[in-house]
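Note that one protein chain of the assembly has been removed; the remaining protein chains are unaltered in position.
Every chain is named by a letter (A and B) in the order it is written, and numbering of its residues begins at 1.
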Amino acid sequence: MTSANALPSALPRLAAVLGIAVFAILPTAGLPAFYDSFFYIVFFWISLSTSWALLSGFAGYFSLGHAAFFGVGMYTTATLTTQFQVPFLATVPAAAAVAALLGIGIGAVVFRLKRLRGELFALLTLAVTFVIATIILNTPIDGGAGVFMSAVPMPDIMPTQTGTIYVLGFVMCAATLAIAWKVAHSRLGMGLFAIHDDEDVAEAKGVPTFRYKMAAFALSAGIAGAVGGIHAMYVGFLTVGGTFELTVPLYVVLMSVLGGSRHWFGPTVGAAVITTLLYAFISGGEAMIGRAIVGLILIVAILWLPDGVVPAVQKWFRKRKASETEPAASIVPVVTAPARPVGERTILEVRGVTKRFGGLQALDGVDLDVREGEILGLVGPNGSGKTTLINVISGFYPLSSGTIAVDGAQIGHLPAHEVAGRGVARTYQIPRPFVNMTVLDNVALAATFGGPVRPAAEVRDEAVHWIAFTGLAGKEQALPAELNLHERKFLELARALAARPKLLLLDEVLSGLNPAEVDNAIRLVRAIRAQGATIVFVEHLMRAVVELSDRIAVLNEGKLFALGAPREVMRDPRVISIYLGKAYAA
Amino acid sequence: MPSATLLGQALISGVLAGGMYGLLALGLSLSWGLLRLVNLSHFALAFLAAYIVYDLGTNYHVAPWWSAMMVVPAMFLIGVAQHWLFDKFKVNELASLLITFSFAMIVEAGIQLHWTADYRRFETHYSTWSLRAGPFYIPVLELVLCIVAGILAWGTWLWLRKTYVGKALRASAEDADIAAAFGIDHKKLAYLLSGIGAAYAGVAGTFIALIATLAPAQIWAWLGVVFAVVIIGRLGNPLGALFAGMLIGASESLAMAVLSPAWAPVVSFSVLIVILLWDPDWL
Partner (left out) sequence: MIDRMGAWPRRRVLAGMVGATAALGAPAILRAAPSGKPVRVGGTLSLTGFLAQTAVVHKIASEIMVEEINSRNGFLGRPVEYVLLDDQSKPDVARSLYEKLITVDKVDLIQGPYATAPILAAMGVAQRYGKVIIQSSMGIPKLQTYDMAFPATPFGPNPDQTYPNVILDAMASMPTPPKTIVILTSKFPSAQFMAQGMREQSEKRGVKVVLYLEYESGNRDFGAIAARVKEANADFLWVGSLGLESNQVLEALRKLDYTPKNSFHLYPAPGPLALSPDAKNALCSTFLEPAEPFMSRPGVARQAAAYKERATKANLPYAIIDAQAAGMISEWQILEAGVNGAKSLDDKAIAAFLKKNGADTIYGNLRFDGPYNHGTAEQLIKQVQNGEWKVVWPAKYAAPGVKLIGS
């Protein structure tokens, strides 16, 4: 969501400033106090749903436990004010801190476990809510009697109590939105969006997924805690049932979905709409019909705008811009780069690498050296361990034993994002672009996390360069779904290159291409090597392997079977036999 | 330390209560797992069925199994109609949450308009019948519910595993495009599945009418626990849903027998959390 804003950039900024100013001075406008309360409630839901979306919308870790953080915040404030006479304002940061700690605690355990994604994460957060609610119910924190808050003195920020609550809610909301905006436009946000689309690929591109998820979760929980702390004063009497009921976790999801959960402003729209709707039908005479009407409106809204309001508005603005002609991906210009001599430095050093999956030995002691500037072809029958070797080198699988060094640095036991940081990039046999990000954003992400920290404009230029290099010029604003297979494969390459890797691992980049596209790709691989990269590529298409490789390594049953110049290796009868059976070897 | 009789009775009671969770979870699990649609209106439909069974039984003295025979097919049609809407508008998983929630709101409002918010209890003379097995009592209605739930769960599981239609559905759920390439008509299957899920809601509703007391707000009372059951049992796995329901019911009940009953959710959900962290595949 970084560069795709089609509005003139001055307008949203102006609107934001105006909005903040108007709402900041609203309580002094002399409106009846009810409006202070009503807007407080709107701010309340905006803060809650936006904080939920920080992790669940941006990163896709669907949490059903937002009530846990909200409730913990509420009860922290309640306990500190009523049992320890701490002034109310001082308890709000405490509430945020306790909730954030809870989030960090949960995340520290859960985010390390790959299998706890998707619904299992939702379940876990739901279970945590039940546990916390029950603990609070059965201990002196609440104990079942409820906590009576009306006697706690309110700070004197505004002349009226409702005015004060309004200001607190407004400040909280503004702060939350500022945080959401900042996250969405920062490296953290970029990483979270990538995690949403494909966490493993994000990690492979250098995104420190664990750290980022923790940061998002801590922010999300902390904000919810602070909101809860303030709300304790609003409600006046806390009960466990009322605090931890399913309304909070459910409504924040609905509001985010309605507004668009991947956009920092989406939940705001959803929260404002739903809260206003719920207050529109409060008359005692039509209470039930009112709820039915609200339900109907929501159904119509989401059927019409399935991705949410904000994305729909964005799409509309984008369509209004003159749509450029979409040139087909051009053939990569022939780079008559001189054949670079292979250097002396060993870029990749693989020693005794084994990889076991339970009882299956996928790699059985592989030794390999690849020199700087070399193109090494990696071939072998199906199941010989080629992709496993790539996965192990790139850090996707941990080693069972052995060592791997890239340009002298040991990477064998590093997490994938740190391997990426050491100059290793890979592509996937079936392209795995970030489906909700444009081509430009896909490549820019790789450039951001694969290179040194630099201003966004520089990153953008670099991305554009690599997009052109791979022949995708003109497709920067396209979404991956709009590309054909050939273009998507080249997007994989552009992404890999944007990190300026020392070592590039290509996994069957030619499969599925027609002969003209194959020639194009071969030219491209050569051009990449001319830039100074070392390439290890897995391939089945023999003519390409022979044409491109300086050397060929043959894997069979997890072991290095043969290694040498292409023509020799391919004529070796043992190699032929493992492909076609002994009868052909003669 | 509680007696063995007490523990045994608590276990029985919990497993049977879990049967209801499992029955409710069945339809939800199918549509979530195989259609990628989170159907929050499942509960509302179950209660709608329950209210109708109650109404027919109390006002027209129709026996519940006859009512069920009318209500369950009606629910099937509602499920098909719902899916028509989802299909026509190409609704994704997140959007389905919002739509079905709104639909549930509408059904709840409709129920309250017609039957009021006041409690309604379908009184039958057999509601407190129990079988005796040694020192233990096994309530008959709950037992029947568990048997029915078991049959439905096992039958669905067999259907999904063994028949062409079942395999086709699972294939479509994994990769609809490839399945279509093999000639599997995803659309028709999805309608069937949606209808079945709603029909199961109807079955659950019949038992809710017999066992529980009805109030419109009760629609939301089961949401949390049934969600947990659906996920634990693995999406799309009918036997898993039933087993998970009984697991949660039993652990809650045993906790209530040993500790202060108000602590029970901590125990059952802590056990759950530990299992999830240790190895969810064990479930």
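Brief remarks on what is shown
We adopt the following convention: contacts are C-beta pairs under 8 Å (C-beta built on N, C-alpha and C of every residue); 3 or more make two chains touch, one makes a residue touch a chain.
Worth saying up front: this structure is predicted, and the values here are computed from it rather than measured.
Within the set A:Met288, A:Val309 or A:Leu541, the residue that contacts the chain not displayed is A:Met288. Touching the missing chain, out of A:Val235, A:Ala468 or A:Leu485, is residue A:Val235.
The chain omitted from view is touched by exactly one of B:Met1, B:Ala217 or B:Val274, namely B:Ala217. Mapped onto subunit B, the interface with the missing chain covers residues 2-3, 5-6, 9-10, 12-14, 16-17, 109, 112, 114-121, 123, 125, 127-130, 132, 137, 139, 213, 215-217, 221-222, 225, 249, 252-254, 256-257, 260-262, 264-265. Remark: the residues of subunit A touching the chain excluded from display are 32-38, 41, 134, 137-138, 144-146, 148, 150-151, 160-162, 231, 234-237, 239-242, 247, 278-279, 281-285, 287-288, 290-291.
Here is the rule we go by: only the chains that are shown with their structure count from here on.
Subunit A and subunit B have Cα centroids separated by 34 Å.
Subunit B meets subunit A in the complex at residues 85, 89-92, 94-95, 97-99, 101-106, 108-110, 112-113, 220, 223-224, 227-228, 231-232, 235, 260, 262-266, 269-270, 272-273, 276-277, 280-281.
The residues of subunit A lying in touch with subunit B in their complex are 64, 109-110, 113, 115-116, 119-120, 122-124, 126-128, 130-131, 133-135, 137-138, 144, 246, 250, 253-254, 257-258, 261, 288-289, 291-292, 294-296, 298-299, 302-303, 306-307.
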